[in-house]
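Missing here: one protein chain of the complex. Every other protein chain is in place.
Presenting subunit A:
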């Protein structure tokens, strides 16, 4: 045992300490995995619904074809889906971010109403990990102009 040089002793000791520390940190983070999530997925909300009126967040995809504007012009209804089959109907009154559209990611802050509709008070758009250039070539001029208008509005 005494054959180890002091610096090797320190190396071994520090190695053990680091492994123990990392394991402790990762275990703590792992234990937090439910509490530290920023939002419920639709499946999680269906399986384990929060109390009616409790402030929570719901995140998922805006289902294609589900987005409807109500007659008052500022209230929208849409359905949020996830990887599973669960669907949560959402209602929101207000202005949505530029990236919010059908088929894209969304995080809604709000609460569940007794009838199972999620009443959102804030809508955040969730970008995915893909970065794809917009192809202006091959588009008609009006379409390209519309695209440019859509993504630059509010930036000037």
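Quick note on the criterion: a residue touches a chain if its C-beta (ideal position, glycine included) is under 8 Å from a C-beta of that chain, and two chains touch if they have at least 3 such contacts; residues count from 1.
Following the convention adopted for this analysis, contacts and distances are computed from a predicted model.
Hidden chain, UniProt protein name from the list "Heme exporter protein C", "ABC transporter ATP-binding protein", "Manganese/zinc/iron transport system permease protein" or "Spore germination protein": "Heme exporter protein C". Touching the missing chain, out of A:61, A:80 or A:124, is residue A:124. From the options A:53, A:84, A:97 or A:116, the residue with contact to the chain not on display is A:97. Residues 7, 10-11, 14, 17-18, 21-22, 24-26, 29-30, 32-33, 36-41, 59, 96-100, 104, 107, 122-136, 148, 150-152, 154-155 are the ones on subunit A that touch the missing chain.
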